[in-house]
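This view holds just a subset of the chains, kept in their places.
Letters are used for the chains, namely A and B, taken in the order the chains are written, and counting of residues starts over at 1 for each.
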């Protein structure tokens, strides 16, 4: 059986409206291209991305930091409860073929770093810009719009 | 959206033929009743249960102890890579609505114990018999056959 590509979408738990809209558009784009959306399963950008994917008919995997599957947002179709706090971020990136970071703060930065450490390519959508501090890594890419982020992410899946 | 129940099926990585057949029958039964099968994603009883569920058209979640999703057995439809060794067992039980233990050794015993600790009901199919040492817990049940194990598991889902 051919596996669908898994695209991890990471972002802040309490973002502004514009970030929510971007995350939702990314989630929709992932599903429309036939990818499985993986996210943290919580609120904010995680929920927006999940909603976008779910409304486009996609499968949504939510990997929760807490111990209770019922805490997942309503758009998650496969709930993974870790009860491991931030160590959940490792599961997020290892389980993704490619990671899209939508803006975000330290949690998202940790996921970018862990993804690169684990050899998973990253597309940073108006997010942390490692290239600004001299990083030149073929795993790290930037995007200016949700559509560009999704397009680049699928190009990076091998 | 109504969530499908998630049934975790735990068992040995290197079982005998009979145990493999039992795990496969359990997996098939879970899928036939409309449940999502969750397992460790590896070989042995995990693969047998996954095969049973997949052949009945079910969704199979594999939560791997290693860091590489590609190490999942071929019947897994949703691959979760933890890279956390035995700590993966915690994710297995937290993500399940009910756990069926098919025979098994220490790894399976740890999953039974963690499930009970976390409030998840357990059906032990020719597995560890906590009741033999005086345990009386409404979360812990025993079954003699795969069919009985599946039936009891679905009865325990609230």
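By definition in this document, a residue touches a chain if its C-beta (ideal position, glycine included) is under 8 Å from a C-beta of that chain, and two chains touch if they have at least 3 such contacts.
These numbers come from a predicted model, not from an experiment.
Shown are 2 identical chains; the number of copies across the whole complex in this structure file is 4.
We adopt the following convention: only the chains that are shown with their structure count from here on.
The geometric centre of chain A is 28 Å away from that of chain B, both derived from CA atoms.
Across the complex, chain A meets chain B through its residues 1, 3, 6, 36, 59, 61, 63, 67-69, 74, 77-84, 87, 90-91, 94-95, 97, 118.
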